[in-house]
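Note that this complex is displayed minus one protein chain, with the remaining chains in position.
Going in written order, the chains are labelled A, B and C, and every chain counts its residues from 1.
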Amino acid sequence: MDSALIPEGAKRCAFPKFAVGIAIVGAVVLWGVYAMLLCWFKGLNQTNMNDNYGFALWIWADLAVIAVGGGAFFTGLLKYIFKVDELKNIINFAVIIGFICYSSALLILAIDIGQPLRGWFIFWHANVHSMLTEVAFCLSCYFAVLTIEFIPNILENRQANKIPFFHHLAHNMHGVMAIFAATGAFLSFFHQGSLGGVAGVMYGRPFAVREGLLIWPWTFFLFTWSAAAFGPCFTLLVTKITETITGKKLVKDNVVHLLAKISGWMIFTYIIAKIIDTIYWAMVTAPGLGFDISRFYSDNSFYGYWILLTEIVICGVIPGLLLIMKSTRENPALRLVAIILGVIGVCLNRWVMVLQIMAIPVMSFDTWALYIPSWQEVATTVLPVAYGIILIAVTYRYLPVFPQEKELNSVEPAAETK
Amino acid sequence: MSKKENKNESGSAESAGECTAGDTKDDKGLGLGVIFFILAFVICFLSGTLLFPKLLYSKKEQPFNFNHELHVGETGDCESCHAIREDGSFNGIPKLAKCQECHTETPLGETEDEAVFTEMYVAKEKEVPWYVYSRQPDCVFFSHAAHTKTEGMDCVTCHGPIGTSTNLKPYEENRITGYSREIWGQNIWGIKKHSWDRMKMDDCAECHKKETGHQGYCFQCHK
Amino acid sequence: MNKIENKAHKFGMVIDLDKCTGCGSCMVSCMSENNVPFKEDESNKKDSITWMRVYKLTNGKSFPDTEIVYLPRPCQHCGGKGDHGHSPCVSVCPATATDYGYDTGIVSQIYTRCFGCRYCMGACPYHARYFNWWDPKWPEGMEKYLSPDVSPRMRGVVEKCSFCFHRYQAAKDKAYYDGRDDIEEDEYQTACTTACPSGAIVFGDLNNPAHRVHEIVKPDPHPWPNNPNVVGKSRNPNVFRLLERLGTNPKVYYLSEREWVRKAGDNYLDGEWDKIKNHHGSESHG
Partner (left out) sequence: MKVDRRSFLGLGLGAVAGFSVSPVLLKLTDDSSIWTQNWPWTPVPVDGEVSYENSVCSLCPGSCGISVRKIDDRPVKIEGLDEYPINNGGACLHGISGLQYLYDPARVKSPLKKNGDKFEEISWDDAISVIAGKLNDIRTAGSPEKFVCIADKDRGSVPELFKRFLKTFGSSNFYTMPGFESYLKLTAEAMHGKGMTIGFDLENSDFVLSFGAGIIEGWGSPVSCFKANASRKEREAKLYQIEPRLSNTAAGADKWLPIKPGTEADLALGICSFILKHNLYAATAAVRFKGGLNKFAAQLQNDYSLSKTSEITGIKESEIEEIATLFAKAKMPIAVFGKGKGDASQSLKEFIAVQTLNCLMDNINKKGGVFIQPVKTYLEFPEETLDDVAKEGNEKPRLGQYVHDLFEKINTSSQPVVDTLFVYQSNPCYALHDTKTIKQAVGKIPFVVSFSSFLDETAKEADIILPVHTFIERLEDVPSGAGLSKTVVGLSKPVVKPVFNTKLPGDILLLLAKALDGTVAENFAWESYDECLETVAKNIWDSLFQDGYAILEEGVPEESVEVNVAFLTGNPSSIQATGDGELMLIPIDNMRLPSAAPAASPFSIKTVSDEVLKGRDTVVEINPKTAKGLKNYDYVALTTPVGTAKVMIHLNEGIMPGVVGMVKGLGHSFDNKYVSNKGVNINELIGPVIEPGSGLDAAFGVKAKISKA
């Protein structure tokens, strides 16, 4: 039915099956869209956020998708700038994941603000001292870069490629992609960092505040670093999931191993920095403000030391080590465990840096504020996931995302008819 | 042009099938394209400059005409009617009671406008629903006392030579914002020749910067 | 004449917690003065807009040694680290919807500029900032009591105490009219101050030694030796500020003769209070 669009030589499932799958996920999208419309038309009272929880699930989702979307910029950086050529076999997919993550982040932000129609004031009346301004500018610019990076891949669609203009455009764009990759890496460095800065500069919140370098608190660098470290984990994880669902091998092991290795070393170094940061904060910064570290992890029914331990050791040190060591890295099961832990780890870190900050009382007579998101928040947070699945399904089906697919899955020469 | 042609040529050559015929056609198409481009450009530019303002503003007539020149002549100055109250606030457009200090139900003059005024408003004790050219959004605070009393500015600097006018100009209401055209200024580009041509925040800030060295903090003009 | 603009004020407040009865007059006076909306259920204090909120503190002891104190909390109008005007909230606002008035020390909030990202709320440790989760609605006819001095807010923006800035504007207008170059202490008083039946709130210019607030607080203009971020520490041993150690430098001071109350104003490690409690603003500059 849609075979004319399917990449040459690639085998895809029957269209009805595909359509059913899309419809199921589409229903989730519609649910999310409904919740989104509720939030827009009825206001943010649809959420369970409150004056203690000005930042909640959405901002976490935002930070998390941007962190895991960091695979795009980092892979791009490695491929185009550091010329790690093997990565060309996964770069398309990394870019698509990045595109999904960043578009989702922008969408969530558009729902999250109280007056969405004035959201552009962040550009129009920008306060250059605000980390959020930096985030907004870099995020938007980098999204533009990701779109540009994504375009050539779209143009490689069999039908689109037949149009000479598109064909050339795609070709030429590939040629200059290094420039965009560099720009993207630069922008990413800043917005990943400034997202970390968002928490780190809140000097009224002893749990969040960090000292730092010039105007940038340490969280700035930690966020960038962790995004670079865990982003590829997510790229690998989604690749793995796609491979499982399609039942095909799409990327060669050496590529996977390479990315995993790089990710492993990044995680390992990151986690050392994170540990140093945590120790300094726990021993110096917070006590200097009158807070014993136990204040952050006790007297409430949810946030305990377990969260710190999980984030740093179980989802930090362990995946780092698993990916560094050749034997575990090349063991598919352990590698999978490591990348899953890694993704959980970075999401947990973002959770802590958004929600735990808000939960902790600062005034001595204040109380812990715990929060459970409303279904509207959950639905709008699931929305990007569902949208991501659809976009991946569609791009996988119609675009030559994985250059090694053909090679790895030798199909009988074009049996399909036009 | 030729460069583009070449590109197109090579493009056609490389692409399979379909666009084999017609360098000339392409050429013609491109020519048409350029013409269309120029045409659309000019039309859109002109309509954006000339037609757009007409669409953007709806003209509203004041309840009746008011001759500022005549009244200034009678009273001597602006402050007789547009006064700063003892608490330092500004009375804006005077209430009917102020007018009634001179006007009774018997007209003072012979104009049609005054007849309307006395019949419709003075006799019925009804306030005149003037459209206010300089009305600012609710979030704006403005102290007339600070400007006229303390700094000795005259009314003209911001309001223009309204005191010498004999007719009220039509009130042009911005269909999007609901505010008067005077705020953005008559010039659709927002270019001003006189200090009174525009009344936007940037104009306040500009003058403040010049006169006080600082554009002021938010609360100076916002409430 | 320009003096009104040029002389830098630093408006602040000192609240005598031994006098405060928790009666709620300040809260209601503030709501009424500033067009604060209300809704059907205001018992969830986490979504109830109260620019002035009165906290109830207890000493944590069991019956019959329990003690209570009420602590009214307006916006603290933080001067930020080193009192340079980079308040926790001002520095984070992406759209410049809030700024620090260096001429008054008052932190503004411009509702029409704010687009509701709520970063400022996260940054404020005092929960002094409130979000309009709902469209403010007044029961039919009740919008007639709204004051034109403060613009009503809309859904989706943040609002907070302004130290009744419109009263400052009104006082200045009166001074302009009279041809005076500055306002008197009693001409500019916030709505909570004038409403307090106990006279627990004293408001004035912390830069003006003749003002009562200055007399009580005796702010130390020099950085506190223990923490250079802290400026304006009181030299009155009974006066403290909330979360002073964070370096937010609030302009709202509190006064209490009870030690446990003063201790509750900030966070201390075990045993730290006893070491730190007698460190007031440097005496040498007194």
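Heads up, the rule we're going with is that a residue touches a chain if its C-beta (ideal position, glycine included) is under 8 Å from a C-beta of that chain, and two chains touch if they have at least 3 such contacts.
The model shown is predicted, which means the values in this text are computed figures rather than measured ones.
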item: Chains shown that the absent chain touches, full complex; value: A, B, C
item: Omitted-chain contact residue, chosen from B:Ile43, B:Leu70, B:Cys102 or B:Ala123; value: B:Ile43
item: Selected residue (touches chain absent from view) among C:His9, C:Arg153, C:Arg262 or C:His280; value: C:Arg153
item: Those residues of chain B which, in the complete complex, touch the missing chain; value: 25-26, 28-30, 32-49, 52, 56, 85, 87, 89, 91-92, 137-139, 174, 176-179, 184, 188-190
item: For chain C, the residues touching the chain missing from this view; value: 16, 18-19, 21-25, 27-29, 31-33, 35, 38-45, 48, 50, 54, 56, 58, 61-64, 66-70, 112-113, 135-136, 138-148, 151-154, 170, 191, 194-200
item: Contacts of chain A with the absent chain, listed as residue ranges; value: 115, 117-118, 121, 124
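The working rule: only the chains that are shown with their structure count from here on.
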item: Interface with more contacting C-beta pairs, comparing B-C to A-C; value: A-C
item: Where chain A and chain B are represented by their mean Cα positions, the distance between them in whole Å; value: 47
item: Centre-to-centre distance between chain C and chain A (centres being mean Cα positions), rounded to whole Å; value: 40
item: Touching two or more other chains - residues of chain B; value: none
item: Junction residues of chain C, two or more chains touched; value: 96-97, 113
item: Residues of chain C touching chain B in the complex; value: 1-2, 4-5, 96-104, 106, 108, 110-113, 149-152, 162, 165-166, 169-170, 172-179
item: Residue numbers on chain C that touch chain A, as the complex places them; value: 44, 46-47, 55, 57, 71, 81, 86, 88, 91-97, 113-119, 121-127, 129-135, 154-158, 227, 242-243, 245-248, 263-270, 272
item: Chain A to chain C touching residues, read off their complex; value: 43-45, 49-55, 112-116, 118-119, 121-122, 124-127, 129-133, 136, 198, 201-206, 287-292, 295, 357-358, 362-366, 369
